[in-house]
Every structure is written in C-alpha cells, then in structure tokens.
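Please read the structure below before turning to the comments.
Removed from the display is one protein chain of the complex; every other protein chain stays in position.
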Amino acid sequence: MVIRQKPVDVVLVGFGWTGAIMAQQLCDAGFNVLALERSASQTTPDNFATTFDQDELRYMWRHHLFQNVKYSTLTFRNNPMQQALPMRHLGSFLPGTGVGGAGVHWNGQIWRFLPADFQLKSHNEKRYGKQATNGLTIQDWPVSYDELEPHYTQFDLVCGTSGKAGNLKGAIQPGGNPFEGMRSQEYPTPPLPMTYAPAMFAKVAAALGHHPFPHPAGNLSKPYTNPYGAQLGACTFCGFCEKFGCGNYAKASPQTTLIPYIMQKSNFELRTECEVLKVEKTPDGKTATGVTYIDSSGVQHFQPASIVVLTAYQFHNVHLLLLSGIGKPYNSQTGEGVVGKNYCYQTMSSVEVFFEDKILNPFIGAGALASVIDDFNGDNFDHSGLGFIGGAYIAALVTGARPIEMTRVPKEAGKWGLAWKKAAAKYFLRSFSISVHGSSYAQANNCLDLDPTYRDQFGRPMLRMTFDFPDNDIKMAKYCTDRATDVAKAMGASSVTPKAQKAPYSIVPYQTTHNVGGTMMGDSPNTSVVNKYSQSWDVSNVFVTGAGLFPQNAGYNPTATLAALAFMSAQAIKTDYRKAPGPLVHA
Amino acid sequence: MSPKSPSKFDRRSVLTLGAALGSSAVALAHDGMLGAPGQDISGTLPWREGETDAPDAAPTGGWTFFTGAEAAFITSAVDRLIPADPTGPSGSEAGVPEFIDRQLAGGYGQGEHFYLNGPWAKGEETQGYQSRLTPAQFYRHAIAEIEQYVGNANQGKAFKDLDAHTQDALLKQMESGTLKLKGSVDSKTFFTMFLQNVKEGYFSDPIYGGNKNGNAWAMIGFPGAHYDYSPWVTAYNRRLPVKTVGLLGRRGWTRG
Partner (left out) sequence: MSAPGRTYTAKHWIGPGIIAVLLLLAVIALISWLWSAAHQPKIVEPTPAPLALLDRQIPDGPNAVLLRRGRYLVIAGDCVSCHTREGGKPFNGGLGLNTPFGTIYSPDITGNTQTGIGGSNNDQFFSALHDGVAADGTHLYPAFPYPHFNKVSRADSDAILAYLKTVPGSPYTPPPNALPFPLNLRLSAAGWHMLFFHDHGFSPDPQKSAAWNRGAYLVEGLGHCSACHTPKNTFGAEEHSQAFRGAKLDNWFAPDLTGNPQAGLGKWTAAEIVEFLKTGRNVHTDAAGSMAEVVAYSTSQMSDADLNAIATYLKTIPPSPATNPKAPDANAMQAGGAVYFDSCTACHHDRGQGSPRLFPPLAGSAVAQQNDATSLIHFILAGGRAAPTPTRPSAPSMPSFAWKLTDQEIADVATYVRNSWGNKASPVTARQVVGLRKALKLHKSLPQKDRAAQIDDGGHSRG
C-alpha cells in the first residue's frame, strides 16, 4: 500500500546545509516547502551539548552523528578489474545523518574556489598546452567565479564567517589571501586569534616569501546575528568541531544559522524518519510527479510535488538519480553517459612537526583555526615542467588534539611499546600537523554506478564507487608536501614527518568527507547531469544540490561552493523558473 | 506503548514511547535507524526539559564479555602495547582490558555500526574490514587461534606465560601479518583492531572504563573535557592552569 500525501510546491530530499538554504529561499518566496529527512531531529542541548560533546570515543570512533553503514553503505573498489565490496565500517569519509546532516559535524572551513578553478580545463590547456590535461576527464564549470560571488557572500553572511579579505573589489589587502577572487565585502567577523603553532607558521612562511593569512572560519571569533536573526556565539576553542556538534552555538551549522528562521515559517514543514526511495515521473519520463518515501514503520508514501530538489549527501543524490532513471548513467568502459561520472575526492597530505622545547598546547583548537598559505594551490604558481596541474593549500590547522586520533610521535618511536609511550608523553604538547589540502581531478575509471551484487535494506542495488588517485594528483601531493616540509623545517622543528598521499586509495583511514562529482553541472546534456542552475537536463522540475555538482574538486573544502550553488539555483527557481516552468537553459 | 510521563529523564522510555506522543516527542534515535518515531515538525525543533542524549557509562565490576583465559591474554598483550614504567600508567593500570571488555559486550562489539551481510570475500586491504563477524565474535575467534598457535609453538604455554621478548615478537608478527593462524582470522586485521581499541581505552573518557583517574591524559598533558580555552589562546609556550577533567568531573568538584 502506498499512502498518497497532500501535494506541496517543493519537496526537499534531505535537510542538511543545502536543504536549509533551499527551504529558506523558497519559503521566503512563498512556495510551500516540505523537507523529508531520513533520520531524526537533532538539537544542540539534546544531541551535542557542552555537558557531553567532548567525547572523542563516542562521536569520532563510534560514529554517533554519522551515517550508519549497517543501514546505508556503498561498495568500493580501486579499479574496474577488482570486485567491489561493501564498506563494512566507516573510515575514509564520514557522511552525516539526521537534521543538519554533515553540517552538524563539519569543521567550519569556509573556502571559495579560485576564479581559474571554474575554467580548469581551458585555463590549464591555454597556459600549459593540451597535453597538460592528458589522462584527466576534467571540465570547465558552466558558472564563473564572478557569477557565484554574490552567492558566496550570501553564505558568508548566513554563517558570519571570520576572516580577513585578501582581495576587496579588486584591491589586494594586506593580511588576507592575495590569490583569492575578488570579494564584494569584508568578512562579517574578524579572524580568529592564532594559537602558538599557526602564529609561528605564519611568521616563518612570510620569511620564506609566502603569503600567510588566517583561515576563513565558521567557528566565530565573536558573537554574530545573521540577516535572518539567528544568533551565534564566540568560539571557546574546545577543539571538538570536526566529527562533533558544537555545544555553544559558535559553529555555523544549519541548526545555528537557518533552521530557527525556517521553522517559524507557516509554509514550511519538516518530516523526519522518512527515507526517499525514488523520484517518480510521468509516463513520458520528462516530468517528476513527486517522490516515494518509506516511513519509520515501513509504510510507503507518495509525496506529490511540483518541484523535487535532491538535497541529500552527494552519494545519495547520485544514487537516487540512478534508481529513478533520471539522466544517462555513466559507463566507464565506453565513456558514455554522465550520471556518476567524474567522481572525485580530495588529495589529503600532511606534515607532522615535532619540537623539543616548545609547548604548543594543540588541544586549544577550532575546526578552522589555522594560518594558511595559498601560494601552491590551483594555478597560483607556475606548473611548467612539474608534470601535474592543481595544488593544495598548506595550513597550520589546529582543530584540537583529541588524543586517540592525534597523539603524534616521531616515526622512529613506532606505534606501541615503551618507546611509543615515552614519545607520546613527550610530544603530545610539543607537536602539530600541517595540512596539505590538495585538489582532486577526474579520470575515466573513477565513477559511481549501481552495484550488480549488493543490495541495500530496501532491496535496491547499492551505489558502487570506483576510485583511485590519478598520477597527476599523486605528483601534486608530493610537490606540495615538500613545500610544506620546507616551512616545517624552517620553523626549527626537531623532527618532521612528511605524509604525502600515495596510491592506492584506501577506504580505511579517515581522510576527509569531501566526496564530489557524479551529478556534475555543465553546458551540455552530453557532458553533464544538470545545467548551471542545478536543474536536470532530462527532467526539468528536478534540481540537484551538493558537491556532486562539481566537475572535479579544487584544493579547497567544498561547503561554501556547494552552498553558493544552492543559493544560485534557488534564485533561478524563484524568478525565472516560477515565471516559466521548464528548462532554464536550452540544450 | 509506555504510559510513562515523557518529561522523565529516561532516554530508553522515550525511545519506546513511539508515535503516541505525536509531534511533541523528542526522538533521540540515530543513524537512520528504522522504527524510530516519525514526526511532522513545524514551529521549532522539539526540545523537552530534562532530556538529553547523555552517554551511557560503562558498568563497574568483573568481566562482562571475556572469559578468564581471554582476559589474561588481553591483559598481558595490552601491557606489551603500553608497558608499565614511571612515565605513566600501563595499559592495564589504565583499565584498558576492562574498557575493551565493556566495548565488546556493548553496541560496538555487537556490530552496531558495521555492515555484516553477505556475500563475503577477502578483498584488498584498501577495501577494509570484510569479515562476517562482529568485533566481539572476531576477538573470540582471534584470541582462540592465537592461543592455539602459542601453545603449539611453546609446549602448551599461554601467551601470558611467555617472556616479554617473545610476546613482543609475536605482536610484531601480527602487526605485519606474517603470523599465519590456522583458522579464519587474519592476524594483521586483528592486530589493527586491537591496537586501535587499546588506544581508545587508554585515551577515552574515564566514563567508559578505561583511562582510570584520567592518568593517561595527565601523562600527555591533555586537560580532557574542558570546554573553554579562550583565556589562553595566545598564551604561548607555557602550561595552562587547567586541571584534567572527565565528563563526570574531577576530585575538586567535591567539597574538600
């Protein structure tokens, strides 16, 4: 039996960052909006209160706020020659679940991509020749930085981002990132103060001729009230951001920035414990009629809607398109199709830095507390003769020092035994890690499709991931990690351990939850899943948000960019689409 | 349906209240778990005084999962991974064996966050854990197979009766995966899980039964569950006047 629900104007599939942005924008424009969330409501005092939030075991290692693979997982292999097997335990990436999604347990790193990142293929081929992109299936974006800038600013205003502009309306500003695209206004709040390690890093990096600046942070330097009246507090540097919720309202999240405002709207409703199984279409397949979902008691419902927006995590958006027959699935053998193509990640490297005589107190941290240099990111440096394109930001990032994960020892101390113990006791306060946060570019084998063997709890084929790091990215990682090592050594460290990313990619150790691509945007239905307004080429009343839209990943955290794209999409829905429902870009 | 008052602080009773409370119940279920109460929510996200998703503390007392022989193996192995010396507590002094025992008896050991359905294949190392066993079952198999190996090679002795040097050598073989066991257990997979659990027991909050008295935190200089470091962000190169505290407090909270 399928229960037919009362029709709505817009149904949102998932209620994290982009669901909240869509709800706010579309409710304000007068649409009746329903958000379907597969898991439960989550609030600060109930789920990540200051009374118990600083619990590394429960949140990080026992996955208290993460997607539970017991109920929802995917299969993985490095290449098409292998058999994909289920991810039986979370590791490499940590998608969220419940209201707020991964926006609850993110670090709050709020980056804009570089202008050249949006013309990645044409820019690099122009500068370095066609062969520079050999072996990669990278594409230009259908939007430019300048088009997206107002929406980046919208997101900064929502979050109250703390930082220092480096390029204000074209004028380079001292103390900011001189490589960034122009900003139409200064950050809403000033940068976070720096602890010892990032302060030292900035000093040394500047002496080496680099251009250090404070990391843009969603962990706020001072209390802030956003344009929707939502209030955030000042960060108290507890060091429990990533993998944890924020107990004292200091981290921008859907809960702290938009949900309080949305919930007061009489044209908004949130329905939790409802997992969407499929987007339903008219017989000609050109129009979505709504979604089918299953509630917590196992009853199926049909939710009619004029507009369907997939606002779930990237994997689930790709999965739903494949299961619903929207867009042509990508086949890595033939190169045909688009849905699931250009799955990319983030090429994460690091350099561990040890001192004999400096107390760094690394437990004083915040998710985006860092001094950064962007001198080796994107195309901010000359790649001639290097044999790769792309790059990484290099950051003395002190997110805290949760001791199970972050008790560092010099390599020679090993991983256990007396030498390890003595080194742990000595270096916990005297070490930190430099993050080398690299780009991830597409290659033909890397993709997402439906698994032929494994089925999920609803009997649907699981999503299958095929991924390994392209040679290009491994070379980039080596080069940028070497540059980070140069800075580390110049800091007077007694011991330095570079950890450049290596192939093959392993799904076991935690790296980052930056899974991108698969529903990429572009200029043509032959090369992309959605147009620049995130609208499906095939079913024009289906919109898709999230990092799946990226044709490939830049050397930055994805949240601000996916948020800006959601604002841009919402803008198009409430103006042009409302006036004339149908394709916003003609193929 | 339980007729209990929903205002009680009792997470379990709230979970069993189900849909009877309709839109006003706080659903403290997680992880896309089916069977949690669905809700239509408008106005504001639900909140109810006295309720919060506080952690469950590990029970005190004797072994809850391990047999005496298993506990002996774990205790001696834990003390090779983190040996006794004046730097700080050994693994067993910190309560790591008790911690692992409680974890294996609880949700973690029962595979609460593991996908264990078939079909099963060995897979590549990059594909991670591929056993059909829960962590608790895996430990049980692994300890039995290791002790069998040890007994065969050492005239029937148990791991705990070996000298430290021999114990270390065995652990190194497990770490590298060169120790080939007779049954289904891959020694490297076990060692990886075991070492991870040992570090968890050593450094997690004392509420879970390990890190006794916060001594492992004190050894490295981690203040624990303190929340506000804003007065010391720019206090460079010096120790802070912040005392080690657990989720349930420290001695200073009690009147002297």
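The chains carry the letters A and B, assigned in the order they are written, with residues numbered from 1 in each.
In the analysis below, a contact is a pair of C-beta atoms (placed from the backbone, for glycine too) under 8 Å apart; a residue touches a chain by one contact, two chains touch by 3 or more.
Everything numeric here is computed off the predicted structure, so don't read it as measured data.
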Chains in view touching the one left out: A, B
Absent-chain contact - pick from A:Gly229, A:Gly385 or A:Gly459: A:Gly229
On chain B, residues whose C-beta touches the chain left out of the figure: 5, 7-10, 21-24, 42-44, 46-52, 54, 57-58, 60, 87-88, 206-207, 212-215, 217-228, 230-231, 239, 241-256
Footprint left on chain A by the chain that the document does not show: 43-46, 49-52, 223, 225, 228-234, 236, 238, 247-249, 256, 260-261, 263-264, 266, 425-426, 428-429
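Quick note on the criterion: only the chains that are shown with their structure count from here on.
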Separation of mean Cα positions, chain B and chain A [Å, integer]: 29
Chain A - residues contacting chain B, complex: 38-43, 45-47, 49-58, 61-73, 76-78, 82-83, 85-91, 97-99, 193-196, 199, 234-239, 247-248, 255, 259-260, 263-264, 266, 268-275, 295-298, 358-361, 363-364, 401, 403-404, 407, 415-418, 420-422, 424-425, 428-429, 453-454, 457, 504-508
Parts of chain B lying in touch with chain A, wherever the complex brings them together: 19, 26-47, 51-55, 80-83, 85, 87-88, 107-108, 111-117, 119, 121, 123-131, 168, 171, 175, 195-196, 198-200, 202-205, 208, 216-217, 219-230, 232-240, 247
